[in-house]
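This is the structure, below, for whatever I ask next.
Just one protein chain is left out here, and the rest sit where they should.
Think of it as A, B and C in the order they're written, each chain with its own count starting at 1.
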Amino acid sequence: MFKYSALVFGLLGVAVLPLLILAIFGSSSPYYLHLVIVIGIFSILVLGLDIVFGYTGEVSLGHSALFGIGAYTAGCMVHHQLLVGGSASGTIDILIAMVLGTIVAAAFGALLALPALQVTGPYLAMVTLAFGTIIGILINETDAITNGPKGITLVKPMLFDLRWLGDTIPMFKIKAALMKDVAFYYLVMATLLGTIVFVNRIVASHYGRAFEALRDSPIASDCMAVSVYKHKVLAFVISAALAGLAGSLFAYSEQYIAPNNFSFEQTIGFLLAVTMGGRKSRIGPILGAIIIVSLPALLGDLQLFRGIAALIAIVAVASGTYAQIKADPKDRIAILVPVLLCLAFFALSLFITNITDFKRSIYGLMILFVVYYLPEGIVGFLRKLVAQFVPGFGKTEHKIDVHGDAAHIWAPPASPALNANGSMIDVKGVVMQFGGLKALDTVDLNVQPRTIHGLIGPNGSGKSTMMNVLTGIYRPTGGDIQFANGSIVGAKSPDIAGKGIARTFQNVQLFGELSVIENVMVGLHHTYETGIAGVALRLPSAAREEQEARVRAASILGFVGLEALANEEARNLPYGKMRLLEIGRALALDPQLLLLDEPAAGLTAPDIKELIAIIRKIKEHGITVILIEHHMDVVMSICDTVTVLDFGQKIAEGKPATVQANPRVIEAYLGGTAAEPAH
Amino acid sequence: MLQVENLVAGYGKVQVLQGISLNVPDGQLVTLIGSNGAGKTTTLRALTGMIRPESGRVLLGGKDIAGMPAFAITKFGVAHSPEGRRVFPTLSVADNLELGAYTRLTGQRPKGDVKGDIDKMFDLFSRLGERRNQLAGTLSGGEQQMLAMARALMLQPQVLLLDEPSMGLSPRLVEEVFSIIGRLKKEKVTMLLVEQFAAAALEVADYGYVMENGKLTVHGPADKLKKDAAVRAAYLGAAH
Amino acid sequence: MAIKYVLLAAVLSAACAGAVQAQEPIKVGLSGPFTGGSSAMGVSMRDGVKLAVGEINAKGGVMGRPLVVVERDDEAKNEVGVQVAQELINKEKVVATLGFINTGVSLASQRFYQEAEIPVFNNVATGSAVTKQFPAPNYIFRNAAYDTVQSAMIVEEAIGRKGFKKVAILADSTNYGQFGKDDLLKALTAKGMTPVAVEKFNVKDTDMTSQLLKAKEAGAEAILTYAIGPELAQIANGMAKLGWKVPMIGSWTLSMASFIDPAGPNADGAMMPQTFIQAPTTPKRKAFIEAYQAAYKVDRIPSPVSAAQGYDSVYLLAAAIEQAKSTDGVKIREALESLKTKVEGVVTTYDAPFTKDDHEAISGNIPVMGIVKGGRVEAVDMKDLEGDKALRVKPKG
Partner (left out) sequence: MEILFQLIVSGIAVGMIYGIIAFGYQLTFATSKTLNFGQGEALMLGALVGWSTIRYLLSLGLSPMPAYLLMIPVVLVFGMMQGAFVELLGVRQAIKTKSEAGWIMATIALGIIFLNIAENVWGRDDLSFPSPLGNTSLNFFGVRVLPMEIVIVFGAIGMMLLVELFNRTSIYGKAVVATAADRDAAQLMGINTSRVITFSYALSSMVAAFAGIMVAPVTLTGATMGASLGLKAFAVAIIGGLSSGIGVVVGGLILGITETLTGYFISTGYKDVPGLILLLLVLSLKPAGLFGKTAIKKV
């Protein structure tokens, strides 16, 4: 409810702002109005960029080009008289241009993201950088479509005319040109508000959770059927669409666009806006947009620049002094550095007489400063600052208050799809070779449905490799794996997970920055059917799904005994609880087969008892389990069958007691020379 | 030679080692055994600076090396054959060995006869001699393990830390690895051996420590530990 | 804000001490690229403007009030130009703006001056469309040789005087090059010719082999260029590499130091229309060159044309303000359109240069063809700059 009151206030502010500007600076001053319009347009783009840069952590250096594509979509329509622009139908035209700009930019975004995001690392940054240049060239070259370097002139339509109000409200006694600007201002602000709501909804939805999850642990995301690749592409396309939307508005606000409007430096500006304002927030990008739009003016006026430098120095000294008092003595020097830099910056500003010559350096230094000392942006910095005085500030954001119940733990039972021979999973002669190393050497593994199948063996015997082969992280060099009557060799992790194989990880792979319940809800991603549009429009079905997922997640947390910790950040859990959470998250996938990789490692004795009970219950609900474990008591007490691996080969298989007595197994465990009986 | 006092270490929030103390006397082979996840590898990683210990002291010949970065600790003569071998797959066998003597070749440790030592390694590990110019990534698991050990020996270390040299090897190769460890022992190389194969380790060691959940529970001369029922139980389960 | 203005005023008054005081200064905007690729022109123009402003203020200013230049770097970027325009108009409240090097920036930004009824003096940008963007009452003026004038001269030189039958056009892919290319094509068509090749290249291209080979293969006898310095040098050097030497005839940018220096000996013989050549052919020019050299401590002006036109633009504006006896934009425009005093400039003597419909101060007879010789620009025919030909004046009517 808090959110809505903020929205109402925001709306009021936005509605009144142009009137204020006009009142203060006089009706002959469209300068500040234009500045606010450009800030609004840039904000739309930067909010979109934040989805890629802030949420998924990928760097795009092509947003200026996407912005240009949006602008040129509008421009070309006008240029070829497909849209009239400026006439009576201007309002409809501009709306059509906005829609088309969005779509075309999204299409280009997809074209770019589909190949570039296959690879992790700086590839997206490199490809988008190249893309930026090429788009510049294409716009320049395709004279027939874009009018080439000569640019396109558009006319801002009169969207609505309120000058008749001038009789009652003198503020509206303005010229027609200014009225156009005021009307256009409202259009931009309405679009910006729409964007904020849209981004808010996406980020709060299962998509938003997926974006954050894939950044924390890409492998775990893939194994939760949340394809890292697909969601990164999706995030990029959404982001590109918003860039296109902003571009189409920009074409109308500037009324003249040319290829060199959309430069590499602009892209850097956008990234600076996100970082400087503060990532993963709505205020941050808007703040960033304000800064980059006013930057040329700031750097153009020496006096103003000195004033700003002084202000920064004062803030730095104040917060630095405060931090000095509070900080660890070890960190004191580290804190001093940025404060001194700010002071030096102020001193420098007093000395230079010609600011234009050093503009780029100042710009570069700003970026460096933000990267080093404000990695969470101004918003993050302020949040931290306020949190110093108001304990707990900003921590209650993600609180989800639902209670689960036993009825919602399990998905409605479905009869599992088995292989022709009645097995749950059938591994035949699998070989996994890394260079000269055979981690798995022709291993067979036949797991019967509704059983707990233990997989044991000394360190390095190939157990974890087997897990990775089964979940598609490695593609085996030989052999076949049958699951649900089909081969899963060569299938990608998210697809295998989607077919019903869930897993936990030996070295815990939680989504650290998400809360405990959100971790489970990422596992429930597959239960959502609503698309982006449904989320954006907040369809009843979307809300229902979300509510169902919450209840389900809370129920699962109850089952693994973590309900009380539901709103903790996962990374703050004790180690043992992390392992339990991984099991809960895996159960959310409604798996037919659950792979547990050393679930008892690091657990205390009472925890282990609890774990055994949980695994038993999982089996009772018809889920087949493969269990890798070193705690022999666990293995011996709950497994129906045990397979022993040693140096990549299967050396024994059978009932736990039989396997335990097998001399080869004892030898494998105790080493070559100690095969004599124990007692 | 190597003395550990009250070492506390872990990863991020997870504290794995909860204050361990052990002693590796000069010229002796000491083994650290225990079940998986007990903290054996973490101990070695903390000793050689691959993770930064939270507290405690690591004395090498009386000098505290705790908290130094790994490359600096190596300079003092602590060689570490890490878990999972970690040979440099894109370099040849001979180059891997040469890198083992990096500190000697760059004047941080007495140089001696590096070429001669490489040849000695090829004598000691005859399988490697046949493959001196092959890329290490193409070796089999056992060969890689031997290369990792030989590479560590190239430091001419004060103390050699061996982390699970038997991991992933066939019994025949495990036997070979242990016979080499036996030979090194005869040459009075000071060693700390972390091993999951308790019996095999205790067979060659002079002294043993048993680790459980980040703590050292039992220790004593190797022959005594061999007969300790508690040790066996820790491995094959109490049910046995 | 208030404090800022107090500070600003304090600094300004300190700066103007010794000259005219106590009177409210007249603010003139200055927009040009002072950083980036075309900054050589921008800086020369700025320095020319400042030189003139200094002289005027030393003589008592305009209407007894000092001129103050509010300079802003438009970075040769359209969007920055737009922002600069809005700031100069609405925040700085300038009475007129001088400048614009880049046709694109000019086209993007001057609509705001037009709407605000503030005169703009384009003193370097040459795109033909610049002064024709708006119908009368038009606030856009220019004292630079625009592309139509230049193209006609280039084509006349190549076809008329030299008698070439086959020419190739090489233009860069910016709007400067492409607008210029269009004008060249028109001028050629007027002579009943078509070029044998029309090639373009991107700014910062390092290799011109493909473009030059195409021109060479087509049998071009001369290359007509529309580009800026560095790329022109690449063309000259590229031709030398291919062992192919035909005359380069192109727009005035062939006189830029950024062409002449990097091209070295390969630049020799390049011809271009010039409104101003750094040669003391009239007393006014002599004084200007010496003043410039003294003020900025250079021997060769980086872009003499930009400096001279920048210098002249200030005097034209000052004359108009004096005549209008007002700083009101409408009145200044009206005064410019009916300028009564002859303004003695460096480029020419401006005798009623503008009318209601003609906002171009430079006519086709004013520029002379210059040629690069030994690293300096000279007139193709030195007689063009001697005697009564030294000062060419726009014909009346």
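Convention: a residue touches a chain if its C-beta (ideal position, glycine included) is under 8 Å from a C-beta of that chain, and two chains touch if they have at least 3 such contacts.
Predicted, not measured: the structure shown is a model, and the values here were computed from it.
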Note to self: With touch defined as in the header, list the contact partners of the absent chain among those displayed.
What the structure shows: A, B, C
Item checked: Selected residue (touches chain absent from view) among A:Ser43, A:Thr73 or A:Asn140 -> A:Asn140
Check: Which residue, A:Ala130, A:Ile145 or A:Ala417, contacts the hidden chain when the whole complex is considered?
Finding: A:Ala130
Margin query: Using the document's definition of touch, tell me which of A:Pro375, A:Gly422, A:Gly490 or A:Gly531 contacts the absent chain.
Written below: A:Pro375
Check: For the chain left off this view, which of C:Gly229, C:Pro273 or C:Gly345 is in contact with it?
Finding: C:Gly229
Checklist line | Touching residues on chain B - with respect to the absent chain | finding: 48-50, 69-72, 74-75, 79-80, 82, 86-91, 95, 98-100, 102-103, 105-106, 108-109, 151-152, 155
Next item on the list: Name every residue on chain A in touch with the hidden partner chain.
Entry: 53, 57-59, 111-112, 114-116, 118-119, 121-123, 125-127, 129-131, 133-134, 137-138, 140-141, 215, 219, 264, 268, 271-272, 275, 357-361, 363-368, 370-372, 375-376, 434, 464, 468, 473-474, 505-507
Checklist line | Residues in chain C touching the chain absent from view | finding: 35-37, 39-40, 43, 173, 199-202, 204-207, 209-211, 213-214, 217, 229-230, 233-234, 237, 240-243, 257-258, 261-264, 266, 302
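Criterion: only the chains that are shown with their structure count from here on.
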Next item on the list: Take each protein chain as a node, join two nodes whenever their chains touch, and name the resulting shape: line, ring, star, complete or other.
Entry: line
Next item on the list: Compare the CA centroid of chain C with every other chain's and tell me the farthest one.
Entry: B
Notebook entry, point to check: Relative to the centroid of every protein C-alpha atom displayed, which chain's own C-alpha centroid is closest?
Noted result: A
Notebook entry, point to check: Using the average of all C-alpha atoms in each chain as its centre, how far is it in Å between chain A and chain C?
Noted result: 51
Note to self: Counting only Cα atoms for the centres, state how far chain A is from chain B in Å.
What the structure shows: 42
Checklist line | Between chain C and chain B, distance of the C-alpha-averaged centres to the nearest whole Å | finding: 77
Item checked: Residues within chain B bordering two or more other chains -> none
Next item on the list: At least two other chains touched by the same residue of chain A: list those residues.
Entry: none
Next item on the list: Would you mind writing out the residues of chain A in touch with chain B in their complex?
Entry: 435-439, 458-462, 571-572, 575, 598, 601-602, 630-633, 635-637, 646-648, 660, 666-674, 678
Item checked: Parts of chain A lying in touch with chain C, wherever the complex brings them together -> 25, 28-32, 34-35, 38, 137, 140-141, 143, 148-151, 153, 177, 254-258, 260-261, 263, 266, 293, 296-297, 300, 303-304, 307, 356-357, 359-360
Checklist line | Complex contact set, residues of chain B against chain A | finding: 13-14, 35-37, 84, 89, 137-141, 143-144, 164, 166-171, 173-175, 178, 195-201, 203, 229, 232, 235-240
